[in-house]
Structures are given as C-alpha cells and as structure tokens.
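Quick one: structure below, then a few questions.
As you look at this complex, bear in mind that one protein chain is not there, while each of the others sits in place.
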Amino acid sequence: MSIGEPIPRIDGSIKVTGAARYTADLRAPNMLHGVFVTAPLPAGRVIAFDKGHALAEPGVVRVLTHEDMPRPKTTIAGPPFAHSFLPLQGDEIRHEGQPIAMVLGETLEAAEAGARKVDVRYAPTTAKTPVAPLWSELDRAALAPKNTGYFFFEPEFSKGNADQNLALAKKRVEAVYSQPSRHHNPMEPSAVLALWEGDALTLYASTQHVYGVQMGLAALFAIPPERVRVISKHTGGAFGVKGLIWPQEALAALAAKIVSRPVRVVLSRANMYSFLGYQPRIVQKIGLGADEKGALAAVTHDVVNLTSVTDDFIEFATEASKSLYATRSMRLSQRAERAHVAMPTAMRAPVEGPGLWALESGMDELAVDLGVDPLDLRLANYADADPATGAPWSSKKLREAYEEGARLFGWRTRPPAPQRDGDWVIGHGMASCLMGTFRFPSHAHVTLRRDGTAVIEAGTQDIGTGTLTILPQIVADVLGLLSSKVKLTLGDTKLPEAGPTYGSSSTMGVGAAVLAAAQDVRGKLARLANLLPEEAAMVDGRISRTGATEGLPIADVMDQAGESEIVGTGAFDPAQHGAGYSMRTFGAVFVEVGVDRALGLLRLRRVVGSYSVGRIVNPRTARAQLIGGIVWGWGMAAMEQSPFDSALGRFLSKNLAGVAIPVNADIPSDIAIHCVEEIDEKAGPIGGKGIGELGATGVAAAVANAVFHAVGKRIRDLPITPEKLVA
Amino acid sequence: MEFRSHLTVALRVNGRRYEVPVDTRTTLLDLLREHLELTGTKKGCNFGECGACTVHLNGRRVNGCMILAASAEGAEVTTIEGLAEDGKLHPVQQAFIDHDAFQCGFCTPGQVMSAVALIREGHARSAAEIREWMSGNLCRCSSYPQILSAVEAAASQATAG
Partner (left out) sequence: MQSFDYGHAADIGEALANGDAPNTVFLAGGTELLNWLRLGVAKPARVIDLARLKGFADITRLPGGGLRIGALARLNDVALNDDVARDYPVLSQAILKSASAQLRNLATIGGNPLQKTRCGYFRAEETLPCNKRKLGSGCSALKGINDKHAIFGWSEACVATQPSDPATALSALDALYVTEHKDGGRRIKAEDLHTLPGDTPHIDNALRDGELIVGIELVGAARHSAYLKLRERESYEFAIVSAAVALDLEGDRILRARIALGSVAHKPWRLNQAESALSGVAANDTAAIRRALDASLVGAKTLAHNAYKVRLAKNAAERAIRLAAARTW
C-alpha cells in the first residue's frame, strides 16, 4: 500500500548530487548569453539609444531594442501572460526596471559588461506613485477594478446588511491592517533558453506551467502550438512567481529568431525585482460585529492593493471573510490603487494569505475585548456550510483540527499571564488557516512493462512539492509495484497536458489523471488475465481477483498475450467532481514567540500546525510543505518587506542583503504538524486537496496575536520589526 | 609584477587537473559552470548573499561567486559533483535524503557542501550551533528543520564512525 507511506523522495539522488539540471545549467551549441538593460525611471519614453560603446565591448554580438523587435501579430491579454504589456515593443516605460534593451554576447562577462555600456536617453513623465499607506489616503486613491483577465473571484459581495448590523452590534472591532510589498525570491533566478529550428521553437524555461508558456508564445508568435515545445524538468522554487509568462520568455525567443542562434537568459537577482511579480502592498479594513457571546452578526472587509497601470491585479483577501466564519451578514469589497509599478502576481499564500492577516488579527482583538479565549471565539463562529452561498462543504474537519492542534500545543493549559525566559517575554497566539481549492484539467499516460516497471508521462512540473514521488506512489499503489519501480517523466509539452503547478492543485489534479491512467492499465491487464476490471487487484507484481490468495505474475500475463507493455490513459476533469459543494482546506496554527522588549527582538519558539486537507499521499513530503508554509508565514510576520522609494519610483534593495527572508537560525525544530484523518471524496478521486499554501496562512496573525499577549502591543502593520517593538 | 587581461588558470577540481583560459573577470563559479560544465554548483544571487554557490577551496567552504578564477590558481577545489565516491553517496548526501532536507533542490548542493565542511570544522556540537553555522545557505522552500536533522544525523555518524 503505497499511498499514505512516507517514502523518501525519488528525486533525492539527483538533487543531493547536483545532477538535477535547471534551466540555467543547460547549454546549446553556438549559444549567446542575453543580458537586459532596464529603465531607471518609472514612467516616460526612451528617446534614443547609443549602442556604440556596448558593441565595442569584445564579445558583444548584438544590442536589441524595440527598434529591432518584430511586433507580434496578437495582443496579449490575461493569463497565461502575467500582464498585458510586452516590453521592447515600443518606447513607453511603465515601471522602473522594465527591460528596454537586450545585449547578446558570446560570453556572460561580455554581455554583462556590454549591458552597462548601452547609453540611453529618456524623456521622463510624471509617474503615478503609491500614496502613503494610510486608509484615508488609499480610500481616496482606490478605484473599482477593471477585469483584464486577472479577476479570479468577485470584487464585491454582500449578504444581508452588514453595515447596519455592524453599527448595531454590542461588540465591535473596526481596524485597518497593512502589509508592504514583498518579493518571492525563489533561490533559482528565472532562466530561459530559446532555440529555433525553422519555424519551430524549443524553449527551456523555469516555469510552473509548460503548457501555459506554450499556449501563450504560440499565440503571440501566431504559430501553431505544436510548433512550440516547452521543457522544464526542474524549477528551483517558484511560489507563484513562475506561474505566468513574464517578458524574458518571449524576448529570449524573439532574440533567438533575430540572430538565428540559441539565446540563454538568466535573470540577475536584481532583475527578479522588476521583471516578475510580487505580493503587492495591501491595506485592509475589517469590521466585526458580534453579540456579547462573540457570535458574529456582521463582517465587513474592504481591501485596497497596489497594482500596475497596465492591469488590475487584485489580491482577493476578502475571500477569507467570505468563507471562514458563520455570520448573518457580510459586505466585501476589493479595489485597486494604480501606479507606475511592476505588475504584482500570486504569492504563497495569496488570497487568504493576506486576508487572514486582517481577519484573524481582528478576531483576536474581538476575543480580547470580549474576554473569551481566542479559540473559543473561532469555535463559536464555526461555519457548518459555506457562509456566502450556503453550499455544503465537500469535506471539513476543522473542529478536529482545532482540537488536536490545541492539545498538541497545550493551548488550554497555557499560563494566562506571559511568562519570562531571561530577557524574553513569552507570548502565545493562534489563528485559523484557510485556502481555496483550485483544480485544473489534467491528462496522463501510464505504461506498464513486462519487467514490472512503469513509466508515467504527464506534462506537469517539479517545483519541489514532491510530485516526482507522489505520482509514482499512486501508480505503485494501483499496480502493486514498489514505488522505486515507477518513474515519472514530466515537464515537457510533448507529454500529455497537465495543469499548472500552482494553486496547490497538482496532487489532486494530475494525481487523479495518473490514478485513472493506472486504473486503465490495471483494467487492460485484468482483461488479458480474464478478469473483470472491477474485480482485479494487484499486489507484489501479481494480478488476481480481489481477495484471492494467488495471483498471476505480470510478466506471465503479458507474455501469454504477446504484449511487452500496456499503456493506460487517464484524465481529470474538475467539472465531473464535487459540483454543488464548496471546497476548501482548513487548519489552525498555534505559536509561541519570545519578545525582548529592550532590544526590539521577536523570535519564534515553537509552532503547532493542525490541518484538515483530506487524504495525505505522502506524509513526509506533506510535512515539508506545511513547515515550508509556516516559515513563509514567519517571514511575512517578522521581516519581509521590499522598501519602495516613491521619489525614484523603484524598489530600493534589489538583492538579498537589503531584503530579509528567514535563515536557518530563525527556525526552531519544535514545529509539530498534524493532519486530521480525512478523505474528501467529493473534490476528486484522490480524496485529498492541496497543502502547498495552506501552511502559510494564519501565521502572521497568530504571531501578532502572540506579540499582543506577550507585551500588550497590537501591531497592525507588517512586518513586526525592532522599530515597532523597541520599548 | 606582471598584469594580464586574459590568463590561463591551472587548478584541480574534484581531483582532476584543468588548465582553463579565462577572462580576468570570470569568477570561480562561472569557471566551474560555464567552462567546465560542472553545473551542480548554483548561482542564486552572484553577490555572496545566498550561499547557493558554496564549494570547498583548499579544504574550506567558500562562495564561488566571491572568488576570481584567477585567484584560484593552483587551488584544490571540490564541488558537489566530487563528493560521492565510486557512485556511493557521501554520508551527508544520504542524510539529506533520509531526513527529507530539500524540496526544489536548487540550494541543496550548497547546503550539502556547507554541511560537510561544518562537520569537519567541528561546528555540530549543538542544534543551535548547526543552525547558526548553516545560516549562510538560504533555503526559500524552507526545509530548515529537516536540514538541521540531516546535519545532526550525519555529524553523529561522523563522530561514531
């Protein structure tokens, strides 16, 4: 029985030996290195280029600008493109750091040196800059958003009369919570290697969606998708920033076409701050109205997030309030603040990630006001059905998650007053966790060979989540093989189309397709063995009637039939599963922090994360995902921000020294993860839902709540830095 | 004193001798990745701010992006490709698998090279010490607790063995 086993990662050997190859590790004969020149101002036009000095740099072959680039035949709009603006197509500058020229060199050193020698004259125009992060300012500047393809939910929703109920409520919390823009900073900078053979393009890219890149570039270049092959065997971390198409992919392909040589672009770390998206600055106003016992009568949630002048990216934080607690009335709104900044994008965790920062802080303030235990307040408002639509949940065991989490943490027996540990004051806090369930159609093939090995083919991606282990486990389970005998081939548009590896969707989506394909194989083998597919079971390399003691070896059955291999196909169509049900994942996070008031220091001491997510295919990889999410939440709470200079219109520190993400010394070993035993039969055949992002929700609020417990200071603006804590 | 704008660097990498013509600007990291096609060592930031490029130079762990190839003349360099012996994983590599100490794998070569050196340095005396001395290797997938477990296990195996 493979599913449910904590088997070690099948990609272990290639990753610990450095044998796994990422896009920047690849070369092509006659390849040129591409390095971009970027605009140093947020708005304006490029007037003129002087390429002379750059071209004089030994090894520089070409300097491409918008004057050289062909204009695509189609305009891009919406996903799979991250925004509907392709640079190097005109002289317009829409944000600082926008690519405006591309230097191609025989060596990296030549291209990098050449890029610094391209002289550009600009005509600046007045840039729209982000206003001060005060609700009053944002309320004035914010606009009703326009849907240019990036609306994944509704920007407005209401049920009942929330404003009136809020005004009449016996207990009321109204507060504004904010968080600054921050960047994903995966360890692998995005890279792309583009090669043309005639009118056929092969693109190696660090991406979360090979098919998305294929579809997008095929449309952009007006060539049939079959003439575009996208390959991504391993992506070095993504977290949302490699899910859609950013400019370097198209530009590298265009450059390769122009010079008739392969072109490889590896973005610099600085480029990662302007070429790609980020989680934008978000300010949220929460209103909670409750009775004396804490039962919510009204929830209002108004969100304004920063976006570019090109498209409205909306961070749907209101989804948290829409789906978590039972309430008679709610009013939710999302608005955009447009400025000459790069386009934001989804970041682990989007939507409920920011949403719970506000909602779970607000709930804690309400609990304090009421004098009730924060966990009891959550329980008092438990939603047995979807609060917005009334739809039943596909599966929800959040009560069990709260209870077990509290037990593991010792929540009910925690000392009410903050304790001391030397100079540290200890605080405890908790929050609910919540994530939506995204599902994408997927296909897969499974081939069983007479030697008892199997190969899975699916155009999914490896971004580190455990896919390379989980999909073989599913096949091993169905076909009675050892997981080590099953190999997954992925990351290539020549393989059956699978969905993107984002939205915590892969295990349930591609996994379902793989499950179906394996069942198809078993069914075919069964017929060869004169068994009905429904009554066949496979164990230890043999097939038999379910319950029978003796089975026939796979090789015997296949040899008898004169077959050397059996191919099965499978698909997952989300529309066929769970219609009429509301699907989400849930959890609770409990944290213990230490605060050194004199020095303004905040440190994490221990965490318990307890989750209701459905079936866990591999507890080992699941634990890593959930811990990873918790660390992301800690980063959001305690340190992450990308300071933006309004005068210059740019993110100030485009590096890893001026921007802090957690290091090893920040993270304690005492992080306990619990997943409630649960199978969600409605969501999909695997019985599980996603876990990649859930762990990152709720943490920031739990931390702020713990800080309040420790030192009595309510912080409503992230991150919680020494500046905000020092006595 | 002789100044050159191009030179040939002679060095040993993973026990093998190479003579590599380089630009004076070429870093050790780019010599390994672009000239010797040893791509196991990764470029995460190219500013010494992430540790993904960690290799051993004359027995010490260092950031490959912070060394000019020219400075590595005559040096003994070990990269991730040079750890396993005769196809058998180094105990630290095995510990990383056993303790699930990676996810996307991009920072992993640097983590492993750091851990091997850390144990040799004698900086595995406590969990706190390991965490601190491994903090020069960023991991955005955030496998930190698992990395700690792997290093602890490999270190106690090293003391026992």
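For reference, chains read A and B in written order, and residue numbers begin at 1 within each chain.
We take it that contacts are C-beta pairs under 8 Å (C-beta built on N, C-alpha and C of every residue); 3 or more make two chains touch, one makes a residue touch a chain.
Being a predicted model, the structure only gives us computed values, none of them experimental.
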Checklist entry - Looking at A:666, A:680 or A:693, which residue reaches the missing chain? => result A:666
Next on the checklist: Considering the complete complex, identify which of B:14, B:46 or B:108 is in touch with the unshown chain.
Outcome noted: B:46
Item to check | Where the unshown chain meets chain A, residue by residue | outcome: 38, 40, 109, 112-113, 116, 268, 270, 423, 598-601, 603, 638-639, 643, 645, 647-648, 652-655, 657-658, 660, 662-666, 719, 721-723, 726-727
Checklist entry - Which residue numbers on chain B touch the omitted chain? => result 1-5, 7, 23-25, 27, 46-48, 51, 54, 60-63, 65-68, 70-71, 73, 114, 117-118, 121, 123, 132-133, 135-138
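We adopt the following convention: only the chains that are shown with their structure count from here on.
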Next on the checklist: Which residues of chain B touch chain A once you look at their complex with the stated criterion?
Outcome noted: 23, 25-26, 30, 33-34, 37, 39-47, 49-50, 52, 79-81, 83-84, 89, 93-94, 96-98, 100, 102-109, 112, 127-128, 131-132, 134-135, 137-149
Checklist entry - If you look only at chain A, which of its residues touch chain B in the complex? => result 8-9, 11-22, 24-25, 27, 107-109, 113, 184-189, 234-239, 266, 268-269, 462-466, 620-621, 623-625, 627-628, 630-632, 655-657, 661-669, 671
